[in-house]
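Data block below; observations after.
Every protein chain of the complex appears in place save one, which is left out.
Labels for the chains are A, B and C, by order of writing; each one numbers its residues from 1.
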Amino acid sequence: MAKKKLNIGLVGYGFMGRTHSNAYRKVSNFFENDHVPVLKAVCGRNEAGAKAFADKWGYESVETDWRKLIARKDIDVIDICTPNDSHCEIAIAAAEAGKMILCEKPLARESNEGLKMVAAVEKAGVPNMVWYNYRRVPAVTMAKQLIDEGRLGRIFHYRAKFLQDWTISPELPQGGTGLWRLDAAAAGSGVTGDLLAHCIDTAIWLNGSVKNVSAMTETFIKERKHNLTGKVEKVNIDDACAFLARFSNGSLATFESTRYARGHKALYTFEINGEHASIAWDLHDLHRLQWFDHKDEGQLRGWRSIHVTDREHPYMDKWWVPGLQIGYEHTFVHQVADFLTGIDTGKPAAPTFRQALETQRICDAVLESAKTEKWTDVKVDG
Amino acid sequence: MAKKKLNIGLVGYGFMGRTHSNAYRKVSNFFENDHVPVLKAVCGRNEAGAKAFADKWGYESVETDWRKLIARKDIDVIDICTPNDSHCEIAIAAAEAGKMILCEKPLARESNEGLKMVAAVEKAGVPNMVWYNYRRVPAVTMAKQLIDEGRLGRIFHYRAKFLQDWTISPELPQGGTGLWRLDAAAAGSGVTGDLLAHCIDTAIWLNGSVKNVSAMTETFIKERKHNLTGKVEKVNIDDACAFLARFSNGSLATFESTRYARGHKALYTFEINGEHASIAWDLHDLHRLQWFDHKDEGQLRGWRSIHVTDREHPYMDKWWVPGLQIGYEHTFVHQVADFLTGIDTGKPAAPTFRQALETQRICDAVLESAKTEKWTDVKVDG
Amino acid sequence: MAKKKLNIGLVGYGFMGRTHSNAYRKVSNFFENDHVPVLKAVCGRNEAGAKAFADKWGYESVETDWRKLIARKDIDVIDICTPNDSHCEIAIAAAEAGKMILCEKPLARESNEGLKMVAAVEKAGVPNMVWYNYRRVPAVTMAKQLIDEGRLGRIFHYRAKFLQDWTISPELPQGGTGLWRLDAAAAGSGVTGDLLAHCIDTAIWLNGSVKNVSAMTETFIKERKHNLTGKVEKVNIDDACAFLARFSNGSLATFESTRYARGHKALYTFEINGEHASIAWDLHDLHRLQWFDHKDEGQLRGWRSIHVTDREHPYMDKWWVPGLQIGYEHTFVHQVADFLTGIDTGKPAAPTFRQALETQRICDAVLESAKTEKWTDVKVDG
Partner (left out) sequence: MAKKKLNIGLVGYGFMGRTHSNAYRKVSNFFENDHVPVLKAVCGRNEAGAKAFADKWGYESVETDWRKLIARKDIDVIDICTPNDSHCEIAIAAAEAGKMILCEKPLARESNEGLKMVAAVEKAGVPNMVWYNYRRVPAVTMAKQLIDEGRLGRIFHYRAKFLQDWTISPELPQGGTGLWRLDAAAAGSGVTGDLLAHCIDTAIWLNGSVKNVSAMTETFIKERKHNLTGKVEKVNIDDACAFLARFSNGSLATFESTRYARGHKALYTFEINGEHASIAWDLHDLHRLQWFDHKDEGQLRGWRSIHVTDREHPYMDKWWVPGLQIGYEHTFVHQVADFLTGIDTGKPAAPTFRQALETQRICDAVLESAKTEKWTDVKVDG
C-alpha cells in the first residue's frame, strides 16, 4: 500500500520546532498510517538560522515570510511554533488558505483570540489540533482509559501542580529569544498560559468541565531588564498562580504553578481521587503511573507503581520491550501519529482548536479571578 | 538530684488519652528533667471504662466528674482529652483552680471559645500548652531549625495537605464514641478543625502569620445515621476543605484536607520553597526529611532523603542508634519532655493557648470564607 | 482476671538493656496477657552504672554479679544482654537454676557454644528465646503470613543485605564499651554474627533451611587501636561478608553485610521472588512492605507500597490508627508479648535457642567457607 505524503510547513524553529520536527521524522518508523509526513519547508525571519535548521533536520526548503509559506501549493499542513502573540493571525490566514493546522499550546493569548481561530478553522473545515502533548504520555493516556472505564467511580478530588524554579534569579532578563515567555506582550500571561494550561487541558480531558475558580497570582520579581529594549522594565507576567476550582461533576480541585519552586525543574503532577480508586502521575518520572485500588484485598492495599512500558500499555507496543522507558519527545510522536490516524479515518485527533478553547477560557477566568479577588465562572458558549 | 513529682489528672481516655498516657510513662526513661509525671488520676463518665483504663496504664485513681478532679489538691496538671465541645469549660475551670493545663487540639470549636480560654490561663498565670504534636516530629523540628537559620532565604511558597479516606462509605454513621469528629456539635467543624488545624499550626510556626484566605468546603455525603439519635440526619461538618492563603512574608500557600482521598490514611505533607532551598515532609514516612539545596554543586543537585535518626538530629540522641526509626507516639513524648523543660526553666513550651488561638482564628477565617465565597482576613488582636 | 507477675532479671544494661526494658514496661499497656513483666533486678559489674539505670527504668534492685542474680528466688526470667562471649556461660547457669531465659542475638559466638546452650535449656525444660526482633516488624510478620499462605508459589530467589557505614574511619578504636562488636574475642565475628545473623534468621524463617554456602569476607582496616590494651592491634573481625547460598527448596540466594557502605546506617533489606508474587522490605522504612502480585490485572501490575499500619496488619490493632507508624522499639514489645503468650499457652515463642542454633550453624559455614574459599555445607544434627 503506497503511503500518501503529507507536506509539513513549520513556522518557527525554536525549542518546539525541534520537538515537532523530531516527531515528524520518527513517526513512520514506529507507527503505521496511510499518510507520511514530509519535511517540506521551515519558515523563520532569520534566513541563516532557518537554513541551518533545515539542513540539520532535512527540510527541503526555507521561507522567511509565513504568508509565503501559507501561499505555497505544495504545503498541506501549517505547524505554528511561534510565540503566542502570532498564533491567531497565522492560524486564521492558514485556515483561509485551506491548510490543515497544528498549533503549539496555548491556543492563544486569551480566549477572544482563540474564538476567532476556532471560527476560522471551522468555517474552513480543515483538520486542526493543538499540541497539548502530555495527553499522549502513555501513563496519562492510561489514566484516561481507567477513568473512562468507570474504575474510579464518583470523583471527589483533583489536584495538579506544575512547578519550576528557573526564574528565581533577579538577574534573568525578560523578553527576546528564549525568554519571550517572561514577556506578557508576547506570551499573554506567565505560568497560567505556559504551565497551568497543560494542567487544565489534562484535567478537563480526565475530569470534565470546570464551573468556577478562585485564584491568586503573584509576580515575585517586579522588574527585570528587558532584552528587546535594554531597559529595566516592569514584569507583567504572573510568576506564580494558584487556584481553587469546582468541576461540573461536583469534585473539588486545587491547581498551582510557579517558576519559584526551588528544586523542581518541570514537576507537572496530578492526582485524582475517586470513590473506588486513585491515580497519580508525575512528569519527572513520566513512565510510571501510581494506582491505588480499594478493591484490592484489605491488608494488601497499597499504591502500585506501574512501570508503563508493557506492550499492552498505550502506545508502548510500538516501541521497545518491557522495562525500557521512553521519554518526553515520544509524546509528540504519539500526537503526530494520532493526527495522521485522524486524517486517515476522518475522526479528528484531540484536542481540536475548539476543545483547546475551553482551556483558554479557564485560564481567562483564573486571571480574572486573581485580578478581582472573586470566584469567577468559566465562560461557556451562549 | 531528687526529681519533683508532677501529678497528672487526665480527662478523657479515648485515643488521645492513650497517646498522652504513654508519653507520661515513657518520658523519664529517655529524657532528663527535674520533674517526673505521675499518673495520678483519670476521669471519665463511664466508671468501669475509666477503671479499666486506669488499671491498664497504672493511674492511681479514677474520677467520673471532671469538676471533682479539678478540685483535688493532689493534681498539678489537668490534661484535656475530651471532644472539642468541652475544652473551653474544663480549661477555664482548671485555670481558675490554678492547675497547669494541657489541652488536646484544636484549642476550641472556634476562636471566641479560644479567646476565653486564653484569658483564663493568662489571668491565672498557669503553664498551658496545646497538643499540636507534629511540631515534635524530629524531621519537622529540624525543618524549623533550618528555616530559622535562614537557609531557605526568602520564602515563595508553602503547601500543605492532610488527606484521609476513612469516611467515604455512606454507611458510616456520625456522632457518638469514636465518631464525634463527624458531628459538628461536638467537633465544631470537620476536617478544618481536625486536620487543617495541624497543617496551620505547623505552617505559622515555620512561616509566620497568615494575612487572608480564600476557601471552599464540601460535604460529599449529605446525610448519615446519627449514633446518638438513631436517625438519619443532615451532616453538618466539612468533609473536605481547600484554601488559598497569603502569608505576611509575601509567600503564597495552598492548603487542602479531606477524608475522601482514596488511598491516603493520614497523609499530612508540607513543602516549603525558598530562594536557596526547599523542604518537604510526609507523615506517612515521618522519619525522613526531603531537602533540596541550591548551593550544592550544580550537576549534583537533587532532593536529599534525610533519614532523621542520627544523634545530631532533634531529639534523636535520646532514642536508639542511627537508622532505627521512631514513630508517631514519640512526638507526644517529646512534647511532654519540652513541657517539663518549660516548667523547669520557666520558659513555656509552645504552642501555648495564645499561640494556638492564632490557628483557631485562621480556621475561623477559612470557614467564613467558604461560607461567603470571599477572600477573608484573619482576625488579629485589637 | 488477676495478672501473674513475671519477675525479670536483666544482665547487662547497654543498648540492648534499654530496648528490652522499654519493651517490658510497655507491653502490658498495649497487649493482653496473663503475665505481666516486673522489672525486678538489673545486673552490671559497675554498681553506680547499674544503679543509675535501675533508677531511670524503675528496676527494684541491682546486682553486680550475675551468679547472684541467677541465685535469687524472686527472679523468673534471666535476660542476657551482655556481649556474646558471656552468653553461653550465663545461659547454662540460668538453665541449671531453672530460670526462663531470653538471650540477645546471636545465640553465641559459634555453634559449639550454641549447642551447649540448647542442651542446657532443653534439659532444664525452661522457656527460652533469642531476640531476633526483626521477625516482629509487622511488615516482616506479614511477609511470613503471605508466604505461608502459598501466595508466592515456588520460590526462586532470596536476597538480603545489611549495610552500615559506621566503621569506615581508621581512627575508630576497637574493643571496650560500645565497641566490643569490633573485637573478635568478645563478639566471635564481625558483621557475620552481628548483622548477617539477623538476615539469616529471617531468611530461614521465611524460606526454610540453607544447604550450602560460598562466602568471602574482608577486613578493610587491618589494625586499630584497642581500647582495652591501649595499643594498635590487628583487627580480627570481618568488616564485610558476602555469600551465595542454596536453600533446600531449590531457591538461590545472595547475602551481604558490611560496615563500609557509605550512606547506609542500618539498611537491612530482603527480597523474595516467587512464581506468583514477590516481596521486598527495608528496615529504613520498616512500616512498609513492597508487594508485587502477578495475579493482578496485566496492565495494572506494579509494586505496591503497603503502609503496614492498619488494624488488620500484624500487631497493629494494638497501637494507633491507620497511617500512624510505629518504629524499631516496637519489635521488642511484640517479642515480649509473644513470649508472654507462649508462657500463657504453653506454645513457645520463636525463635527458641534450638531454632537460633540453625542461624549459628549457617554463620559458622559462612566463616568456614570464607576461610577455605570452598562451598561449605551447613551442619545438621545427627
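Definition applied: a residue touches a chain if its C-beta (ideal position, glycine included) is under 8 Å from a C-beta of that chain, and two chains touch if they have at least 3 such contacts.
Being a predicted model, the structure only gives us computed values, none of them experimental.
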Out of A:G125, A:G230 or A:G327, point to the residue that touches the absent chain in the complete complex. A:G327
Any idea which of A:K234, A:K265 or A:K347 touches the chain not displayed? A:K265
Among C:A52, C:I168 or C:L228, which one is in touch with the chain left out? C:I168
Contact set of chain A toward the excluded chain (per top definition): 15, 19, 21-22, 25-26, 28-29, 56-57, 164, 166, 264-267, 283-288, 307, 309-310, 319-330
Considering the whole complex rather than only what is displayed, give the residues of chain C touching the chain that is not shown. 156-157, 159, 163, 165, 168, 214-216, 218, 220, 240, 242-244, 246, 250, 252, 254, 256, 258, 260-264, 273-278, 292, 294, 301, 303, 373-375
In the complete complex, the non-displayed chain touches which residues of chain B? 142, 289, 291, 293, 296, 298-307, 310, 312-313
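Criterion: only the chains that are shown with their structure count from here on.
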Argmin over chains of |mean CA - global mean CA| returns B
Counting only C-alpha atoms to place each centre, which chain is farthest from chain B? A
Rounded to a multiple of 5 degrees, the Cα superposition angle from chain A to chain C is 180
With chain centres taken as the means of their Cα atoms, state the distance from chain B to chain C in Å. 36
Using mean C-alpha positions as chain centres, tell me how far chain A is from chain C in Å, no decimals. 55
Which parts of chain C, given as residue numbers and ranges, touch two or more other chains? 307, 310
